[in-house]
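This part shows subunit A:
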Amino acid sequence: MIHDFTYLKPGTVKEAVAMLSDHVDECKIICGGQSLLIVMRQGLIATDYLIDIKGLKELDYIKYDDKEGLKIGATTTHKSIEKSALLKEKYPVLPIMEERLASLQTRNWGTIGGNLAHADAAGDPAPVLIALDAKIKVGSKAGERVFELGEFYTDLFETAMNHEEMVLEVQVPPMAPKTACAYKKFNLLQNDMGVVGVAVKITVDASGTCTDARVILGNAGVTPVRAKSAEQILVGKKLDEAVLVKAGEAAADDADPVSDIHASEEFRRHLIKVLTKRMARQAWEQAVKLG
Partner candidate 1 sequence: MTTTSLAKEKLHVINTHVHNIDGIAKVTGRATYSFDVKLPGMLYGKILRSPHPHAKIINIDASKALALHGVKAVVTGKDTLGVKQGIWRRYSELCDEQILPVEKVRYIGEPVAAVAAITEEIAEAALDLIEVEYEVLEGVYEPYEAMKKEAPEIHEGVERNINVTRHIEWGDVETGFEQADYIREDHFFCGGQAHMCMETRSAVASYTPEGKLTIYHSNQSAYYMQALMAGVLGMKEGNVRVIAQYVGGGFGGKFELDGAIFTSCILSMKLHRPVKVIYTREEDFIATKRRTPMHYWVRTGIKKDGTFCAREARVVSNGGAYTGMGATALYLTGFFHSFPYRWENYRYDGYRVYTNTLPSTSMRGFGAPQAMFCSEQQLEWIAADLGLDPIEMRRKNGHYAGYEVPGQAFIASCGLDEAFTVMKEWIAKKGKLPANRGIGFSAAGFMSGGIFNWFDTPYSFSSAVVTINQDATVELHIGATEIGQGSNTTMAIIAAETLGVKVEDIKVHSGDTDHCPADLGAWGSRQTLMTGNATKRACEDAKAQLLEFAYAKMGLNIVYDLDIKDRWVHIVARPERGMPFDELVTIALRGKDGQRIIGRGFYTPHRKGMISPAYSYMLQGVEVDIDPETGKIELLDSLTAHDCGQPINHLGLIGQLEGAFSMAAGYGYLEYMPYEDGKLMNPNLVDYKMIRATEMPETPIHDIDTYEPEGPYGAKEAGEGLTNPTAAAIGNAIFHALGVQMKECPIRPHMIVDALKEKAEKEKAGK
Partner candidate 2 sequence: MAFKCPACKKQWDVSLQVARHIFGTGDKKHREWIESQGVSYADLLVQQATNPGNASYQTVADLVEKAQDKL
């Protein structure tokens, strides 16, 4: 049963952060609420104040310019990202990831800011955005702060934000030339949460040699895991089968997955090995094709 709360509905970000500051430690923010309401119903979260930012139009945007890159406002729905023609052109991995994020209804109502702030280890956007070197902008009454998304997650359902802050925007730098990113999760049902997920971004030079790589693992630890040893194996090489297999093995070593009913720790590592190999190959092949 949901604990009783006072419902607050700010009309602007300014009002929202003021409310946050008034009720620090006894309030929660709801946006789409697709995950939050489940845990509130289970009694895992009990809050006295609920600040509803779903209606904040000023945070509902997808903007892009070649210099600053991409900016997505926190209340932008998954559906808007999935359907964005701009993203399909500039960051095709994002709409592809969003399509399989959850059910149609959840994508219709749920938001990118809510997803990133919820910090579920099995979330899809975080690993992909981290692979894209994204930053996350948070705000409070005291002002705004920007984190590397890769440093934003501190533990299971924990972020580096303090309790007066809320997510405002996710920022993604422009894609470097000849760079591509691929993401895949392993699951039994198409739009289910990933047993594990792997995002790989590859940059190549004219000869097809990998000059930069990001390998980010989802649901392979309490936070998204950057598989640095896998990245090191990829950089400086043409990605043939032997390199890919080695990178997969390194990623599996970098991971710190749990055992649960969906997969043992060992099987999760095995899946990471397979997916890393495949995503690295896919990203590399796409990058090579780019002009």
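Keep this in mind: contacts are C-beta pairs under 8 Å (C-beta built on N, C-alpha and C of every residue); 3 or more make two chains touch, one makes a residue touch a chain; residues count from 1.
In picking the candidates, the idea was that all candidates are chains of the complex that A comes from, given by their letters.
All values reported here derive from a predicted model rather than from experimental measurement.
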The one of 1 or 2 that touches subunit A in this complex is candidate 1
Which part of subunit A faces candidate 1 closely enough to touch in the complex? 1, 186, 188-193, 261-264, 267, 270-271, 274-275
